[in-house]
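The complex appears here without one of its protein chains, the remainder shown in place.
The letters A, B and C name the chains in turn, as written, and every chain counts its residues from 1.
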Amino acid sequence: MMEIIIQYLLPSFVLFAFGIVILFWSFITSNNRIFSLFSIASGIISFILLLLNYGANYKYFDIFTFDTAGTILSLLFVFLMVIISIATYRFNFSHSEIFYSILLFSTGSMVLAVFSNNLISIFVTFEASSIATYILAAYPKSRKSLEASMKFFVIGALSSAMIIFGISFYYISTNSFSLGLTSNSSTYILSLIFLLVGFGFKLSLFPFHSWAIDTYNGARSPVSALLSTSSKLMAFAIMIRIFLFTFDISFSNYVQIFFIIISILTMTYGNVTALVQKDVKRMLAYSSVANAGYLSLIFTLTGENALSLALAAILVFSIAYILMKGGSFITMENLEEKGTTLNDIAGLGKKRPLLAFSFTVLLFSLAGIPPTLGFMGKYFLFLSLIEGGLWWLAIIAVLNSAISVYYYFRVVMYLYWKESNVEVEKNRHIDYAVFSLAILTLAVGIVIPIIFNSLYNLWGGLP
Amino acid sequence: MIPLIYVLTVSLMMFTVGLYGILTVKGGIRLLISIEILVNSANLNIVAWAVNIADSSGIMFVLLSIAIAAAEAAIGFAIFVALYRQTKGIGLKSLMDLRW
Amino acid sequence: MYQVEEFLNPGVLAAVLIFLIPIILFPIILLLGKKFEKFRRYSGILATSGIFISFLLSYYLYSLNESFYYQNGWFYNFTWGVFVDPLSIAMAMMVSGVSFLIHMFAIGYMGKDPNRHVYFAETSLFTGGMLGLVLSSNMVMFFLFWELVGLCSYLLIGFWWFKPNAASAAKKAFIVTRVGDVLLILGLAVLYWSLLPVIKTGDPLSIYNILKYANIVPKDQLALAGALVLGGAAGKSAQFPLHVWIPDAMEGPTTVSALIHAATMVTAGIYLVARIYPVYLYAAPWAGYLVLYVGAFTAFLAGTMGLVMNDIKRILAYSTISQLGYMLSALGLGIVASQYTISISIYHLIVHAFLKALLFLTAGAILYSLLDIRDIRKMGGLWKRMPITITAMLIGALTLVGFPPTAGYFSKDEIISLSYYFSEQNPGIYYAWILLLIGAFLTTLYTFRMFFIVALGKPKSYAAENAKDPPWVMLAPIVILSIFSLIYGIFQEGFYKYIGNFEFTLPLYIEILPFILVLFGIYIAWLFYGSSRFSAQNFARKSGFAYRIVKAKYYLDYLYTNIIADRLIVYLSYVVALFDRYIVDGFVNGIGKSFNYLASITRRLQTGIVQNYATFVIIGLIVFLILGKIMGVI
Partner (left out) sequence: MDYLLLLLVLPILFSIFTLVSGRYSKILSLVFSSIMLLTVLLFYEFINTNFTTDKFFGIGFDVGLNYLSYPLILLVTIVVFAAIFYQDPKIESSYFSYIFFLQFSLFGVFMSQNLFLFYIFWELVLIPSYFMIGRWGGPRKDYTALKFLIYTHVGSVIMLVSIFVLAFNYYSLNGTFNFDYNQIFSAMPSGALYYLVLTGFFLAFFIKLPTFPLHTWAPDVYVESPTTSSMIFSGLLSKMGAYGIFAIFINFKDSSVGWLILSLGIISLIYASFSALAQKDLKRMVAYASIGHMGFISIAAGVYLISSSELALVGGMFMMFAHGLIIPILFGTVGSIERSTGTRAIRDLGGLTKMMPNLAFLMTGGFLASLGLPGLAGFIAEFSVVVGSWQAITYVSFLIVFGLVLSASYHIWALQRTIFGPYNNYLGKIGDMIPREFWPVLILFLLVLLFGIYPYPIYHMFQAYMGGV
């Protein structure tokens, strides 16, 4: 028993260990590159360890289920972490060891969170990652980032209180913290609502999204990359386990209607408001809200075929989402000093061809232009909507993505045929990081239809 | 043995108080306090039920959540201190550079 | 009539070469003339000789003395090929002959023009197109050449493109004829669908099939097709109400007017009706009446308008229109009486080609020596100064009015008598007879008005005083044509036999009635214009209102040009353009704008104050609780 569970916990423990090592190493040197190399190394190690566990489906009591979907997601988290560490190789701030160690801690706890299958473990891991990300958002303690982190923290604390309430109601109605239990009492529904509020904050669904925009905008770009992708997908995985595998059993149409409203509002709000953003980073923040809307479409589905298709599709969407959103934010990192408005990125195609090209590919992917991965993600997601009979919802979704094309391609316009005299300093590492993401976006996009079959029923803990 | 309903009522009161605090207070520290009240009302909920059905896992959860709340409070306090260093003051209304 | 299978048959080859040679000359002359300055001098000779060859070839076809057709797949189930029968042979010989003579004249007439190579290239292309038109075996191919000659007329009217009148006249000619052409297309469409079920396989629009199967097609469909085709014919042959373009077309060189707008192209419409004659013959009767009365009315109307013109070429233009009306009404008569009267119409067509070419060439000669003065009131007393030309003109005039023993007497009076002959069995034709009779009188009147004013009296301009006969290269065609016009009458019998005879006899007083009218008309013209016993001005002043209407061409030009084209269409187009800009496109842009507006509202939610965000969260919570309450699960 013990040695098996160790094998599954090891990837995240490696991250924790390295985080501590980095903290101690900072007594020896304060060289940012060493820490970055440390985190890259740890990332690679835990990546390999995760790959070894790939395909397993192992339940540790009702606390963790180590299923393949979770493995895929955590592989993505670790991969993004490595990319971030590569991109921030040239960081020159004081106490960058804090940044890296906390990056490792948060990623590790996220890795645990996507596996956890019990409200206690979910709560603990979720809160651990949230607390870590509060600190990350504050880094490097500039006024903007502090304000971002403050807002993040206040709303986060509020919603963690909501989560505890939700858990308490769940506990009251089922006398247990383990998922998958049903009840017909009204406290059960209360717990559903409170949990929805609590986790919807992390996923930045419509009424609970406001913090996200300011935080992604104010925080340092790699941090925004982490927040808008990894932690969001972690919350998403948790919500799948809670809502699809638990509440859907007895109150499916209730969940469905909630999420139809939420997803429509979220998509539309994000896309429409992004239209008028002059600041690219803020625009990306809004678009990530919109993407949360796409993600939450899965909860509107009922029916065996539709759900199994959607659960596979959501993995494709998550891969696409991590690659393109993370890449876009990391691109922003390069402009952080000069400012990230449209005028600042103008003419990037001439100054930094490689970066501009990669960013363009990522934007195409965000806009859902085939054959990029972003298109495939949306494609399979909407396919599952049609399968579930919600074709009108699918139409709303595709119209939303059609709107989004406007602001993505306006950025491309500024990249390539607008001029500005803003000087952008050269940073090879960011180029490589973003370029690798862009290439992956294209390559995986082409192979996805072939490997899509293998993405079916990878979620453990299905009722 | 206090009847369950009393406890729950108290927790409900605490909940409303905390909520009211979060929505109204001007300063950051008071915000932290009201969040603590909120969290603890929930904890109280769980504890009461755990005692009611004599289940240890509830107690365990509450212990964890108290610890986490403490950590959270610490972080929040740190953030507000750092903010105070930057801008002499932690009035919540004064921090609105990032908007629209 | 038999089908020739193989292409390499002397008859077929000859028929193809007849129209291919002049067409091929077009690029050759154009390119050579563009490359070498000094080739241009010879371009006229090249073109003329090429057309002479096709004249010889058409004579060869005539000598073969057999009618055959050849057709080969073109596209879909349409075919291309040649259709050779007496009708087309006669037309081909007329076209190539007249065109040959006019080209010869043009060698002198256009001799000084810098772009004469373009002129001759285009005229030879035109001739090729016209020959192709008369020889084509399929209505689609026919239509191709039909439009080709229309294009050439467009280009040649606008030959002096720098003159604004010429440019606008060319535009007018093209668009007015285009109206007819689209009607013709629809007519072909009707024919196609009405013949398709009848013939199991093959080309519904091949002339052979049309002639063969017309009798078993429903009558009303045939009538519809006939009416639409007649529209096309009216456009090309300037019949009412599409006659307005020919007078303006006189802006082009006179030789062009002679060749295209008098002798050959304008007769294409008549040829079209004659070509698919059975379609009308077996159609519902109203089609026949339509043909007849369009023709007769045009003959009358154009005669009246010819009376009041002062531009010599326009007078001739209106007389052309009225003569075409005679030809058309000749066909119409036959149709109404269901008789085969093509020969009479075509005979008048050919006679008219000679005499009108003659008249136009004489007019060209006059313009040539009067330096392009076209107003007859500035002429006068030219008989003394250019005797040969004016004598030829007199011959032409006599032939036009049908003065025995000129050819006109045998052709035109035949039609009038025919109308009377048919009106005996068929009273509906009676009015046509009246119209044609008056038309004959009017013809005499305007012709001799023109002749007297031009020939007699005193020169009324400096140029007129020292005018003289043109060089021989221009006189020769005139002389040849006048000889033709004089003696062609003797071929009447033979021609009728060749095309297909239709004989009838009438009492003498009817036979000579037109002749009496002609004498009367000449006398009146003499009274007014020869010996100015009466003054035309006074007469015009007395009949003021009628005069004004006629002078204004019955306001038809005004209606078409000023009201329909310049007012209706243009203003409508402005309205449509504004609609496109502000409604259709405005709607599209409005969607974008409204989204931006919406965004400027929604972004206000993002106040930046953390407690508002907290409030949103709480509101969301409450809303969901209420929703749960509504759904009745709490």
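Heads up, the rule we're going with is that contacts are C-beta pairs under 8 Å (C-beta built on N, C-alpha and C of every residue); 3 or more make two chains touch, one makes a residue touch a chain.
Everything quoted here is computed from the prediction, not taken from an experiment.
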Omitted chain's touching partners, listed by label: A, C
The one residue from A:Phe13, A:Phe409 or A:Phe435 touching the chain left out of view is A:Phe409
Among A:Tyr58, A:Phe93, A:Tyr432 or A:Phe452, which residue is in touch with the absent chain? A:Phe452
Which residue of C:Met1, C:Leu56, C:Leu527 or C:Val576 touches the chain not shown here: C:Val576
Chain A positions in touch with the non-displayed chain are 364, 369-371, 375, 379, 382-383, 386-387, 391, 394-395, 398-399, 401-402, 405-406, 409-410, 412-413, 416-417, 449-450, 452-453
Spell out the interface residues on chain C facing the chain that's missing from view. 34, 73-76, 140, 143-144, 146-148, 151, 154, 158, 161-162, 164, 167-168, 170-171, 174-175, 178-179, 182-183, 185-186, 188-190, 192-193, 565, 569-570, 572-574, 576-577, 580, 584-585, 588, 592
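Simple rule for what comes next: only the chains that are shown with their structure count from here on.
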Name whichever of B-C and A-C has more C-beta pairs touching across its two chains. A-C
So the centre of each chain is just the mean of its C-alpha atoms; given that, what is the distance between chain A and chain B in Å? 26
Compute the distance, rounded to whole Å, between the mean C-alpha positions of chain A and chain C. 78
How many angstrom lie between the centres of chain B and chain C, each centre taken as the mean Cα position? 98
Could you list which residues of chain B touch at least two other chains? 22, 92, 95, 97-99
Hunt down the residues of chain A that sit against at least two other chains at once, touch-wise. 150-151, 154, 158, 214
Would you mind writing out the residues of chain A in touch with chain B in their complex? 119-120, 123-124, 127-128, 131, 134-135, 138, 141, 143-144, 146-151, 153-154, 157-158, 160-161, 164-165, 167-169, 171-172, 175-177, 214, 217-218
If you look only at chain C, which of its residues touch chain A in the complex? 592, 595-596, 598-600, 602-603, 605-606, 608, 610, 612-614, 616-617, 619-621, 623-625, 627-628, 631, 633-634
In the complex formed with chain C, which residues of chain B make contact? 19, 22-24, 92-93, 95-100
